[in-house]
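Just one protein chain is left out here, and the rest sit where they should.
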Amino acid sequence: MTVLPRALDAEKVRADFPILDRTVRDGRRLVYLDSGATSQKPRQVLDAEREFYQRHNAAVHRGAHQLAEEATDAYEGARATIAAFIGAPPGEVVFTKNTTEGINLVAYAFSNAATAGPGFERFVLGPGDEVVVTEMEHHGNLVPWQELCRRTGATLRWFPLTDEGRLDLSGMDELLNERTKVVAVAHQSNVLGTVNPVRRIAERAHRFGAVVVADAAQSVPHLPVDVTELGADFLAFSGHKMLGPTGIGVLWGRAELLAAMPPFITGGSMIGVVHMDHTTWAEPPQRFEAGVPMAAQAVGLAAAVDYLTALGMDAVAAHEHELTCYALERLAGIDGVRVVGPLDAEARGSAVSFVVDGIHPHDVGQVLDDQGIAVRVGHHCAWPLHRRFAAVATTRATFYVYNTRADVDALAEGIGQAQRFFGTG
Amino acid sequence: MTVLPRALDAEKVRADFPILDRTVRDGRRLVYLDSGATSQKPRQVLDAEREFYQRHNAAVHRGAHQLAEEATDAYEGARATIAAFIGAPPGEVVFTKNTTEGINLVAYAFSNAATAGPGFERFVLGPGDEVVVTEMEHHGNLVPWQELCRRTGATLRWFPLTDEGRLDLSGMDELLNERTKVVAVAHQSNVLGTVNPVRRIAERAHRFGAVVVADAAQSVPHLPVDVTELGADFLAFSGHKMLGPTGIGVLWGRAELLAAMPPFITGGSMIGVVHMDHTTWAEPPQRFEAGVPMAAQAVGLAAAVDYLTALGMDAVAAHEHELTCYALERLAGIDGVRVVGPLDAEARGSAVSFVVDGIHPHDVGQVLDDQGIAVRVGHHCAWPLHRRFAAVATTRATFYVYNTRADVDALAEGIGQAQRFFGTG
Amino acid sequence: MKLEAMYQEIILDHYRNPHHKGLREPYDTEVHHINPTCGDEVRLRVKLDGAGGDARVVDVSYDSLGCSISQASASVATDLLIGRTVDEGMRIAAEFTALMQSKGEGEPDEDVLEDAVAFAGVSRYPARIKCALLSWMAWKDATAQTLSADPNASMEERVS
Partner (left out) sequence: MKLEAMYQEIILDHYRNPHHKGLREPYDTEVHHINPTCGDEVRLRVKLDGAGGDARVVDVSYDSLGCSISQASASVATDLLIGRTVDEGMRIAAEFTALMQSKGEGEPDEDVLEDAVAFAGVSRYPARIKCALLSWMAWKDATAQTLSADPNASMEERVS
């Protein structure tokens, strides 16, 4: 007997999101299908942030008075909550402003290591070394590695994609080899929805001692993620995509790697001892959190994690899976619509990107917007991926805990409306 | 006839700050004298952030739907408000997470320039070049420059301090010379309160084409600051110290320098064109804002700026000046108390740091905390400065718009209490 | 439905039957402009006759990938620009740019802008303004390059 996950009651969830009550474009119901860009926030998250500011606000780790103690407790408590959410010890969780900063933090460690002195040799990178990404990466997990290669003389290589929108692993044995020092891969694609076999890639990469970075911006919000099971060495994600505030993200890293990693942003609160002519570093995670941190946002993100935990991440994933299946089915039923990405919902999240014959995505998006349906159009910060599929741009719908089958219906009808308007349907 | 600035009514201001109504340590009135670490937030700021989340939240610059338009307007509107506050065009304002990130952004530009390709030669730094700071810098404006020197082989030099706690400019003609490429200096010291003559230093530095970076973390919140008058090339400050949210800061830079500056954090939304093997950059300020930005916090900071503007920055400065004079006077009246920093309130902000004979600052702070008085103890992220004044640590009180003479009285009485408790007074 | 306010018939006509489309010889300068937020592209060639602001715009030809607004705008732009002097063209471009930045409040001068007045509704949609301006930016860039005869700049990808 298998235990079914608790079902998610999207109508009940919706009541927690004040913005979903508003109308757009002269009285249309808001159909928000752009959670892949950023999610909406429940009242509980906004309340937690406000409560922090109104009761406990102070600079964390910097004061000896009661407010400072409370603020520090709130901030470190948030770290513990978020760490538990991904199955990690709190000391392995570094707060960043977003996924992008987290990935840059790791990338800069590899170039800073050259001059960082003893203890940081593990991260030194140079000509002859290889950094491997994939052709489906978000710019946030591509450009930092291009730049790292530029700074160090290392070579960037990448996994190609299959026509279906999966990683083509057929060349993996050649691609990952003794020269490989870093492998950076999206856990879930923000365009194709594809969930990548991070563990399989990590197993091979680890044979050569390479460091494996998973871009989890689109997975941690949508799937149960356990860092031990995933098998990567670093994991980066953003609060704003998982019901949390803007301005906060997380970098998880294995303790032994964090300890061997030179700092990125330097300044207050990340130091050991400071002299005019030399400075030593604090232990992780403080080493990577220079300056007064985003305490209120950490507290807000912990509230978001509590909210998701109460729903159950299995239930969240199952809910999205159902909407994805339904969306793929409805879109398959419309002539002239081509989905870019896997057509079946196995190992696939809820990003559904598509092109409509004869109508540019901007125009599709405009007609949808006119009906209150918020989607994203363009290359979604994955320009090489779009080139690979010979699309200048796509229209993308993404689903989350507050979306319903009615939202999928609205999308399908909206596409029909666009086809009628432009005379192609 | 001189026009007096509108006087600031601190009692009226206090009513806007819910946290000031709370008590600490078993019912004591909260006397918050730690605004130099982080300020409290008025209702107006919290309301603005919440309104953004509840009505307009979307990923800025990334969507074509109504919410995305509104969010982008709110974010860019915030940029314009903040730019106007410091007398700058909006295109010269870059959002960061805090002062520390802003300073690192400039420091990394100088090391990244080496490999950034054509157009960025202006920022290349190497052995023989000199970076000049001061002995009073916060670690946030010291360590990034130490690290820059380590990465590039440039040499770090610094202005010494006078016994009174002012910059010793007597050696300036030698210190700033044709080898000087960067001068980074606090506009206002977070420990001494000293306001430094940035313009005078910048004038000399500019003769040699050096870039001048002002750490304005403690000046923009407290004084009217106009970037044209100040004469620096870059200015960094934090929202959380000026009534705004945590997680947002500002880097202002001259347009022609920003344009010649390679990026720091790379990823989405800061690109021109992305291929797997090469990428071009967007124009400033976007070039320096990778990833989904802290939109709600930008909106909150703009609300804080509106709040300060309504009070009038002249009135804010006058109010703090009065409290500073009064605090210096009260402290001078206590035997065994030594202020570290200028004893007169000219060219001096409201940070008042002191040592009490025979009582360690931690113990002073503890007795004050017991009475509800929140101060900061330690080296305040200015360790070399403390070494210069032969103090392991100091106790620091800082004042802001919601502080009153009664708060100063509480501080003075609290110090007396500590002396009685430890039997030194 | 406010869709019609944006997609005026004139725009849809130009989109379906673009004028002057296709890259032609002879030309002085070719530029390649890209809208970084959506990936839309235009390759645009300019042929001038003469020097300075009095030079005559002999031909503007283009090839583009993009939405209805950017395609129609390119078509309308060539109608307005071919045959003018550079100074006249720059004035029209400035007028059109002002209209796009008017947030729906602009009162376009039909004598100057002709079919381009149909884009007034686009200015209400910030995300689409760049689409409408893409080919105008490309034309201004190509013209400036031709007049200053900067030989390097011509073929690189430019971001508008």
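Residue numbering begins at 1 within each chain, and the chains themselves are lettered A, B and C in the order written.
Here is the rule we go by: a residue touches a chain if its C-beta (ideal position, glycine included) is under 8 Å from a C-beta of that chain, and two chains touch if they have at least 3 such contacts.
Values in this document were obtained by computation on a predicted structure and should not be read as measured data.
Peer 1: In the intact complex, which of the presented chains make contact with the chain not displayed?
Peer 2: Even though it is not drawn, that chain still touches A, B.
Peer 1: Which of B:R166, B:H222, B:R348 or B:H386 sits in contact with the chain that's absent?
Peer 2: That would be B:H386, which touches the missing chain.
Peer 1: Which of these touches the unseen chain: B:P42, B:P284, B:G378 or B:G425?
Peer 2: Touching the chain that is not displayed is residue B:G378.
Peer 1: List every residue of chain A that touches the chain not included in the displayed model.
Peer 2: Residues of chain A in contact with the hidden chain: 61-64, 68-69, 72-73, 271-273, 280, 282-283.
Peer 1: Take the complete complex as the reference. Which residues in chain B touch the chain that isn't displayed?
Peer 2: 25-26, 360-363, 366-367, 370, 377-379, 383, 386, 392-393, 421-422
Assume only the chains that are shown with their structure count from here on.
Peer 1: Averaging over Cα atoms per chain, report the distance between chain B and chain C in Å.
Peer 2: 45
Peer 1: Can you give the whole-Å distance between the Cα centres of chain A and chain C?
Peer 2: So the centre of chain A lies 37 Å away from the centre of chain C.
Peer 1: How big is the gap, in whole Å, between where the Cα atoms of chain A centre and where those of chain B centre?
Peer 2: Distance between chain centres: 31 Å.
Peer 1: Would you pick out the residues of chain B that each touch at least 2 other chains?
Peer 2: 62-64, 68, 271, 273
Peer 1: Multi-chain contacts only, two chains or more: what residues does chain C have there?
Peer 2: If we look for residues of chain C contacting two or more partner chains, we find 37, 125, 127-128.
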